[in-house]
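Complex shown without one protein chain; remaining protein chains in place.
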Amino acid sequence: MDISPVFFYLFAGLALGCSLLVVLKKNPVASAFNLVMVFFAFAGIYAMLDAHLIAALQVLVYAGAIMVLFLFVIMLLNADVPSFDLQRSHPGARVVAGLLCAVLLLAFVWAFKNSPSPVEPGQFSASRIEAAGGNTRVVSELLFSEYILPFELTSVLLLGAIVGAVAIAKRKQKVGAGGGVK
Amino acid sequence: MAWLDSHLLTTTLFLPLVWAIFGLMIPTGTPGGRATLRTWTLLGSIATFALSLLIYQRYDAAGAEFQLAEAIDWLPALGISYQVGMDGISLWLFLLTTFLMPVAILSSYQAIEHREREYYFLLLFLETAMLGAFVALDVFLFYVFWELLLIPMYFLIGIWGGKDRIYAAMKFFLYTLVGSLLMLVAIFYLAYQHKVQFGSYSTTLIDLYRLRLPGEGYASAQSLLFLAFALAFAIKVPLFPLHTWLPDAHVQAPTAGSVILAAVLLKMGGYGFMRFAFPLFPQAVLLYQVHFLALGAIAIVYGAWVAMVQPDIKKLVAYSSVSHMGYVVIGLFSLNPVAAMGSYYQMLNHGISTGALFLLVGMIYERRHTREISAFGGITRVMPLFAVAFMIVTLSSIALPGTNGFIGEFLILLGTWQASRATAVVAALGVIFGAVYMLWMFQRVMFGPVNHKENESLKDLSFRELAVLIPMIVAIFAMGVFPNFFFSKLDPSISRFLERSTGAALKVEAASAPATAVYAAKGE
Amino acid sequence: MEALTTIRPELLTLTDGQLQALMPYFLVFGGISLAIIASVLRSLKPKWPVFILGMLTTIAGICSASGLLGSQAGSELIFNGMMVSDAYSNFFNIVFLASAAFTLLSSFRYLDHEQLQHPEYYVLVLFSALGMMLMASALDLIVLFIALELMSLSVYVLVGFRRADRRCNEAAMKYFILGSAASAILLYGSALLYGMTGSTNIRDILAFVQAHPQGLPVVYVLGAWLVLVGFLFKVATVPFHMWMPDVYEGAPTPVTGFMTTGLKAAAFAAFVRVLISAGYGKGLVTAVQSHFHDILWVSAVLTMLVGNIVALTQVNLKRMLAYSSIAHSGYILVGMIAGPGSEQGYAPVVMYLVAYAVMNLGAFVVLTILAGRDDSGLNLQDLAGLSRRHPWLSFAMGVFMFSMAGIPPTAGFAAKYLLFYSAVQANEIPLVIIAVLCSAISVYYYLRVLVYIYMRDPAGSPAASRVSVWSLVAVSAMVVLTLQIGILPAKMVSAAKKAVTSL
Amino acid sequence: MIQQVEPWVVLSFCAAIFFIGFAGVLIRRNILVVLMCIELMLNAVNLTFVTFSKELQHLGGQMSVLFIITVAAAESAVGLALVIAMFRTLRGVDTDQIRLLRE
Partner (left out) sequence: MIALIPLFPLIGFLINGSWYAFVQAAPGRRKAGSGITGAIATMAILGSFVVSCLLFLQLQGLPPESRVLEQTLFPWMTFAGFKLDMAFRLDSLSTLFTLVVSGVGTLIHIYSIGYMSHDATPGKFFAYLNLFCFAMLMLVLGASLPILFLGWEGVGLCSYLLIGYWYSDPEKASAGKKAFVVNRVGDFGFLLGMFLIFTAFGTLDFEALRSAIVHGGHAALPEGVAVTTVTAICLLLFVGCMGKSAQIPLYVWLPDAMAGPTPVSALIHAATMVTSGIYMVARLNFLYSLSPTAMAVVAAVGGVTAFFAATIAITQKDIKKVLAYSTVSQLGYMFLACGVGAFTAGVFHVITHAFFKALLFLGAGSVIHGMHEEQDIMKMGGLRAKMPVTFATFALGWLAICGIPPFSGFFSKDEILWLAFSSEHGSVLLWGLGALTAVMTAFYMTRLFTLTFLGKPRFSEAHGEKHGHGHGHGDDHSHGHAPAGVHESPFSMTGPLQVLALLSLIGGFMGIPHMSWLEHWLAPVIPAHQATGHVAAEMEWVLMGVSVAGAALGIFLAIRLYADLELPRQFATKWAGLYRVLFNKWYVDELYERTLVRPIHALSQGLWKNFDVAVIDRIVLSFGRASQWSGQTVRTIQTGSIQFYALVLLIGIVLSVGYLIYGLA
């Protein structure tokens, strides 16, 4: 793959380290900041992989919106509870979980290494995308043609999520009777 | 009328259910309403009996194998159809059911005091299910009715039963169900085999009779399928050692429930063997003949022995059923006409005589609210009519010649002797022990001085109770003296049953089935 | 170097057939929009308009879907083949919408009593129904994922709808975390499939599998398996079932009913499509096929065993039905395993889902009626002597319990024999034997419910229960359906068959 | 010096992040952190998509990522709402606190 090993390993190392810290740091705020670092590292890798739009969205949506939401909630709740830094779960469970994840990871790595993609490369080579007006343009065109359905659906999903989040998180309110219909 | 002619069986079959649904609409708040309900239900069962007599009249023993047949597609994709028909084997069990139903209903008039509407509904519902099982010519349809009748019986035991009724109802339901589920799998396999061999799915009995399944050895298809069927039927019969649900169910069930259970439900086991297990898997039958003969013989003696020491009359009768139904099993597995006829007859006999015994026990239970043998003694003096009836039924139960019981046991033993002498000898021991436990019980209940004050003032049988018992007693003697009346309609069907159950098998191993072969030569 | 064609004009218009095929979805979404508007209108104090709107929406959706089911000849690919409207999806659309409709019917009085009468409830039920519909019609893994999330997110909220109740919160939280993790796993699987086949379209994936009869890379197998795990989680088969009892117990009763029927049906509906597209029984090389088969086999056995055995020990009806729901997933899994090998294909699965939805919904409607404040009073003892108080409800419960136990003449029996029949055809005889034995175990706990209802005397004075006309209509409809499918299954079987042949 | 990064390396890296996330779900008691770990898993999936997209020269992967990001946002919104609701009744965000429903 025509990406620079140096930068890749740099970002990958950063992402790996930070994600480990996300898991291992006791303080949720620390975890959150580490997560932001992971997001940034990912954005870098996206950019190297010619996914420019996604790299931008990664920063905007993930690091910008989602993480802010997280921090906001942490702050919201943290005010009430003194010991927010929770212990990690049972040490035995930790070992087992780590071990199992490691085993799985090994299996996957083995699998990745041993299965070359059997598919011929498609028409969207980097040069052709460039010719067609760049990644963002092509992606946007696809979004409104071939991918119109998922696009519309995500909007429905967002609507639903809003209704749901409102229903669940709003302050307790006086409930009106159903009334009228028996 | 023309419609009735072509749908006689279906009409008879579903008449009780429809009748019962109308019965649900009768308000039972007042005594008058309750009486109306009872009369309505009784009329329904009598109407069914009348229709079944019409069926009897239409049935021609010399005619086609299955008569009055009806067939409607039910689930054509799977080859399942609604198919009913009547042959001799169905006929008498069908009549037995319709005959006993009015008796059972009449016997419940006083015993059932609460939730009568549900009770009578369930009884008639049960009748439909039982009748359906006896006339179904589609294996799957049979299975449906077979399971269907668990529902009303479950409630009858569970709601109107004795102290441990819930335990008993549950045990009855689960035990029977577990046995029959494997049969369901076997039915599917048969239908599948029909597809393999003839190109279409079918669960129609006559189609399945044509199947040729490998039958060599214990691991063969026939053997396994037979076991699946046999498990269901053996539990229902019930064959030792699968009998332990019976004492509980019998003891806890209300009188009518016990009567139906003993008289009809147990017969389904024997009927199933005759209609399905034997003709479908002739080679497997030969394979397991020895085992089942042994188990049947054990059941006879074992049931009698255990019955002997029961302190509870109903339990005693329940174990006696184990013993009596053991005869049915050995008779069937003897695979010759005499024993087969005897077996079938024994089923009818057991229906009448054990049914009557349960009625009698119920009557005395209604008076004394106990069934402990030790609570009685000298009842003959206070209830002489009851004593007469009890004596007659007891005699029928111990197979005294002249009563129905003798014909069955005699033929079974005679036939079994041809097939396996050891079995016949052990089974004949049951003749002795049968007399021991019945007469001992009779003696303790009916003879001796009246030891308990409560028994001094027992009322003798009422007119209603006589009306319940007299048909049974008449049946006992009629069947004992004129068995040929019954045989004449049965004979061709039994012959066909044997042809199917042995014919194919004989071809395969003509040499190694001497009992049957010799018999067939001698019988003609 | 030729230019990229990114915008194909034919994708920007919809034909008449496509528009018609989208009708149910439009109707439901329109209903949702109206309901949202109605619920935010301050002036609209009483909540019944939203309820009525919801009912009308579902009914309209059912009508248009059944119209399509009747009229549509083949299948209609829409939006660049990302979704399809065929007999299968329309059949399931009816199931989902009916399930939603009956949930709404039974919920109205319930919400009143629980003081939860928020309009969002109805909106969310409709949202999840829409998600289910899309799940059954999605032909693209990404669309499938979004639909799944649409359904799940709404249901997460519904589960936690009684916000002041700890148990409710707990259930929602558990469901959310485990559900999200499972979604991530599913998604990861999709990514791997995409990487190996170059497409997220499940028809393309199937075509790819069939084009490579000599074998597929390991990653493909892993990806396919992870996607399946995602669905196995949703349908709760062992060992992915752990969330289910807790969630079912904690959720408000009508929501539990909705989950056991709609959600489960949706998960299975999509599961069938994905399983086929993964090449199961349709082009996988023998080794992989047999391995998938083995794993599913073990999972099915474990599911049936664990579900039934643990249900035996439960005293809370909702929890008991949760375990029973696990067990039923096991039976359906038997049908899935047998599907490729039998002449019936996946029709028994579809049939079973319908039957299960009917009887389970019925049972939950009854429970909804009987539930006391905060879903208390749903233990077995609370049912003692119910037959005196509510003969009709008791009878209905009896029908549903017998149906779940698979006793004739009920829908459960018809569905079960169809399922086992097809498994026998597929020569899965040991599996069938285990299944029937497990269903024998199940009879015990179903019948125990009836023991309490019919055979025990009431203990103490029962709490007043809230029988409403709506609930009674729902219960009666379910009783009639249960018996009708049980006695005359042919129609339903042919419908199910028609549905699966369009796959 | 290696001039090229093999695709399997990138994919393995994604898998590593994915399983780190999964492990985090397993071992963290703070629900907020658990939610973060789920985000981590989703990110790993995204990167996998993009990697394949690059390798296959096919934009489907990138398209998928767009939607996944949106869905993830919606999911976190609902998830955090649930956390808030839970916090209101339990006064805590400890997973060990929510063990009322069991067996």
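Here are a few things to note about the model shown:
All chains are identified by letter, namely A, B, C and D, in their written order; residue positions are counted from 1 within each chain.
We take it that contacts are C-beta pairs under 8 Å (C-beta built on N, C-alpha and C of every residue); 3 or more make two chains touch, one makes a residue touch a chain.
Computed from a predicted structure; not experimentally measured.
Counting contacts over the entire complex, the absent chain touches A, B, C, D.
Contact with the omitted chain, checked across B:Leu177, B:Ala249, B:Leu348 or B:Leu490, is made by B:Leu490. If you put the hidden chain back, the residue from B:Leu75, B:Ala104, B:Leu413 or B:Ile476 that touches it is B:Leu413.
Only one residue in the set C:Ala35, C:Leu111, C:Ala181 or C:Leu378 touches the chain that does not appear here, and it is C:Ala181.
Interface with the hidden chain, as seen from subunit A, comprises residues 89, 93, 96-97, 100-101, 103-104, 107, 110-111.
Contact between subunit C and the unshown chain involves residues 173-174, 177-178, 181-182, 185, 218, 221-222, 225-226, 229, 233, 238-240, 242-243, 245-246, 287-288, 290-292, 294-295, 306, 308-314, 441, 444.
Taking the whole complex into account, subunit B touches the unshown chain at residues 171, 174-175, 241, 243-245, 302, 305-306, 308-310, 336-338, 341, 378, 380-382, 384-385, 388, 395, 400-402, 406-407, 410-411, 413-414, 417-418, 424-425, 428-429, 431-432, 435-436, 439-440, 443, 446-449, 459-460, 481-484, 487-488, 490-491, 494-495, 519-520, 522-524.
Keep in mind that, in the parts below, only the chains that are shown with their structure count from here on.
At the centre of the protein atoms shown, by the Cα-centroid criterion, sits C. Interface comparison, A-D versus A-C: the higher number of contacting C-beta pairs is recorded for A-D. Ranked by distance of CA centroids from subunit C, the top chain is B.
Distance between chain centres (mean CA atoms), subunit B to subunit D: 66 Å. Inter-chain spacing, taken between the CA centroids of subunit A and subunit C, is 29 Å. Rounded to a whole number, the gap between the C-alpha centres of subunit B and subunit C is 43 angstrom.
Residues of subunit C in contact with at least two other chains: 142, 146, 149, 153, 156-157, 160, 163-164, 172, 195, 198.
Within subunit D, contacts with two or more other chains are made by residues 11, 21-22, 35, 51-52, 55-56, 58, 63, 67, 71, 74-75, 78, 81-83, 85, 95.
The complete set of chain-chain contacts reads A-C, A-D, B-C, C-D. Listed in rising order, the residues of subunit D touching subunit C in the complex are 11, 18, 21-22, 25, 31, 34-35, 38, 41-42, 44-45, 48-49, 51-52, 55-56, 58, 60-61, 63-64, 67-68, 71, 74-75, 78-79, 81-83, 85-86, 88-90, 95, 98-102.
Here subunit C touches subunit D in the complex through residues 142, 145-146, 149, 153, 156-157, 160, 163-167, 169-174, 176-177, 180-181, 183-184, 187-188, 190-192, 194-195, 198-200, 245-247, 249-250, going by the rule given at the top. By the touch criterion stated above, subunit C contacts subunit A in their complex at residues 1, 3-4, 6-8, 11-12, 29, 32, 36, 45-48, 51-52, 78-80, 82-83, 108-109, 111-112, 115-118, 120-121, 123-124, 127, 130-131, 134, 140, 142-143, 146-147, 149-150, 153-154, 156-157, 160-161, 163-164, 172, 195-198, 208, 212, 216-220, 222, 468-469.
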